[in-house]
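Left out: one protein chain. Kept in place: all the others.
In this document, chain identifiers A and B correspond to the written order of the chains, with residue numbering beginning at 1 in each.
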Amino acid sequence: MSEDLVTLTIDGKEVTVPAGTLIIRAAEQLGIEIPRFCDHPMLDPVGACRQCYVQIEGQPKLFTSCTTTVAPAMVVRTQNTSDEAHTAQVANLEFLLLNHPLDCPICDRGGECPLQDQALAFGPGESRYREAKRVYEKPLHLSALVNLDRERCVLCARCTRFCDQISGDRFIELYARGASQQVAIAPGEDFRSPFSGNTVQICPVGALTATPYRFVARPFDLSTADSVCPHCSAGCNLKIDMRRGEVVRQLARDNLEVNDGWACDKGRFAFGFPDSPDRITTPLVRDHGLEPASFGEVFGRIAEWTEGKRVAFLSGGRLTDEESYALSKLARTVFATNDLDHRRHLEGGELELLWAAGLTGVTYERVERAKAIVLVGLDAEQEVPILHLRIRKAARRGAKVFVIHHRRTRLHDVATHILCRPDEVAGLLAELAAGTSAAPAGLAGAALREAGNDGVMLIGAGALDRPGAADASLAAASATGARITMVSRRANDHGALRAGVHPGLLPGGRPIAVPEDRAEVELVWGQIPNYRPGRNARQILEACARREIDVLFLVGVDPLRDFPDAALALRALRNVPRKVVQSLELGSLEPYADAFLPAAAFVEKDGHFTTWEGRSQRLKPLRPAPGIALPEWEIFASLALACGSDLGFETLEELQEELGGLVAARESVPDWPPSPAPPPMAQGLELFTYPLLVDEGRLSEGAARLKAALQEEAFVEVHPQDAAATGLAAGGRAILRTEAGQAELPVRVTEHIARGTVFVPFNQPGLAANTLLSGTFATAVTLEPAHAAAGPSGGPADAQPEEVPA
Amino acid sequence: MSREPAPQPDVLQQVGAIAKGMATVFKQTFRKDNTEQWPKQIVAPPERSHIGRHLLNKHENGLEKCIGCELCAFACPADAIWVEGADNDPENPTSPGERYAKDYQINYLRCIMCGLCVEACPTRALTLTSYFELSFTSREEAIWTKEQLLEPPPPLGTDPVDREG
Partner (left out) sequence: MAVFEGATLAEARAIVARYPAGRERSSVMPLLYLGQSIEGRVTREALREVAELLGLTTAEIESVASFYTMIRLRPTGTHVVTVCTNLACALRGAKDVYEAAHRASDIPHGAELSEDGVISLHEEECMGACERAPVVAIDFAYHDEISPARVTELIQALRRGEVPAPSRGTAPRDFRHASRVLAGLEGDPA
């Protein structure tokens, strides 16, 4: 629609741009800088700061170039060629600075401040204002993360527009008017948005500052490097600022293909883990206790332990693509085992195979341009926050969004939620595939069908746990013509899968059981000794518990905390004779580890993380690893040598060359048998769980402010009718009993959860929910009120819904 | 290449030149000595001479003038200054305003006494004194801490301040 081009003249130079372009953008194309504060390319124009005045020939007054679109044959004169525009800009800057305090020496923005820079470049040099400046109390704490200094504010409304248009978390607003207009938050409320840090980054002055960076450094102290966020599979591009080798700040880096210019607060503020005091930087081996040793010594011991023995590998989501590949090759060629897995969920069937082979073809851009989006079992805000922002952006552009989940998500203001019990997901997907019913699932199907190629289905890892959901969603996608992809939470789940850290899949999503596919890998690897698909994570732990495994490698994973069956993980660790832990720290594995291999953190290693889309993004080593910690691929390569074998690469470049050939996207995948029919679920209450954004995860360690701002204590969420039936009251406490264990938690009663389901966050302070689970992220549960701390008068009468239904 | 030989000077002229030179030598030899016999003899340096160590000044009410802004560290061409800022406790502030210097160090092995830090200081917290009696026996000792820098220098000629305390 914007194919029409318009030619105009700015400062005597001609430029041709699409119709609808703002003058300020057209000027940028010519390299003409017009000063601005409120203008931001990702926010709607507002014209609040009045700094970007330009003269347009034939118009009696000056125009703000950030709100005026181009017109054919328009003649624009900026401050460079128009005295009038120049005078207006100088006057406006003087005006903006009237009440601006002379805080620059102590302001966190000082030295990288658009107001400072533009006052210097375009300002009057001196102010004629001699009166006392306006004084406000400062700083105001909007949350544990964000501080507001109203004296410095130039009322550009970037922060409030971000909250309104991008995150939808409208906690801050412009209050009052005239000289007393100010950014404010409702008294008693917190800026409880997981995207609050973005307002700090886009503030063109020092009005919004971040507590974790408060007075920590000045811009000239910092060495800055580009990296990628290690927290989730969104793959946000970051700028990492270090002072003397210590990470002190992370900022979002603009990348329109991935994160636009945003990052979530976890990615921004949870940067302390590589500098955690618990970090171990030398290898350890257990003789009498765990004692420091050399790598050579530990490798020698591991080679002894593993010789001719049954070995299994579990990994997490934080290895790079290269490291995952080295692990896959190590396990299969050196230890001749296919017992390796990085997953926590059940089998994903053919959908997972497509994802592993890089054949899903859904990207951020596809999501943004989609006409219909269906999320299944995915709480995007909590699991992949930047994808959540993209979905909101799509919704603003008119996409119809549907969420099939057990609980309402933060997309509630832009999406239709279809709340269902875990065992109903497959049925709803069938209804969606048919697309004929007038129920919401049918409407979602119809919307997808109408959108055709512009329909997108996003399947959360949570949905893979639900009986038949993976197969049903794939069927629904092919019935409606929608594009479909899996979305996994952890940073490099996708990379691990593509590199073949999977019991049945070799690199590039090649099933090990399919001879032609296996042969492609064997061309590079040589003969693979063991053809039989191995055990998945759950089966590995069960085998360990049955003493069928002799050596278990835990690579960047802690099954006691991560695996959805804490009791099984514990039995496994107790019964397997030798445990080798490779990580940044030992944590709860300390009593069990027989050997520890110190790994490099993401700021210390080279490699790639793969986003949920399949986009590989480079990590660069920004500092040397502490102690003698090593990148994990080097550990794997050296271990292979110690075991009398060889992985066949000595440098990362050699590894990458080998890997690149194998994980390149393929033409097609072999047929995959449908998943076996799952056992029917019990009819009682069903508990489900998934991790919230800010939890007790290891990568959030040390991020005290982030946790103070966003972390919640563990709770149990129930539907009012279920609460009434079980005698629970909002604000009271409940005892949950499952097959695996029991817990007592505070109760939240809300209409925004499917009847018959109960939600418990996976890993919040107060409860590690995997103690309640038996292998999947959903399980049958019974509820009863806890009498010790019963509510005021108790009883179902008090079970008020939190919110009134619309 | 040949050059024209220089004309031979007159003998008398040569003798005169020697006498003139020797006169200067004798005049200087018997002039009053200008050397100061430091440390036996302490001569006060000229007033407002800023040739010695730094001083972190305080306001009359006892608050530190330094706000920890690090502009001195930024200005320093020798990278001799380390500052770490922190939030003032509103109940018990160290300096006026929000920020103060939690840590302030000057490494006198690096410092070249150029005074750019003093020029950069927005609050006149940092000044140079005329106390030049700096001596160290270790690298650690050459790094002056905030406590030492806040202490006004003793009169010249007295023992250096106790740097351990």
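Following the convention adopted for this analysis, a contact is a pair of C-beta atoms (placed from the backbone, for glycine too) under 8 Å apart; a residue touches a chain by one contact, two chains touch by 3 or more.
Not measured: the values here are computed from a predicted model.
Contacts of the undisplayed chain with the visible chains, over the whole complex, involve A.
If you put the hidden chain back, the residue from A:Asp44, A:Asp83, A:Glu112 or A:Glu189 that touches it is A:Glu189. For the options A:Phe37, A:Tyr53 or A:Phe171, the residue in contact with the chain missing from this view is A:Phe171. In the full complex, chain A touches the omitted chain through residues 170-177, 184-189, 413, 803-804, 806.
As a working rule, only the chains that are shown with their structure count from here on.
The mean-CA centres of chain A and chain B are about 54 angstrom from one another, to the nearest whole unit. Considering their complex, residues 67-71, 73-74, 85-87, 97-99, 122-123 of chain B touch chain A. Residues 105-106, 110, 138-139, 214-216, 218, 220-221 of chain A are the ones touching chain B in the complex.
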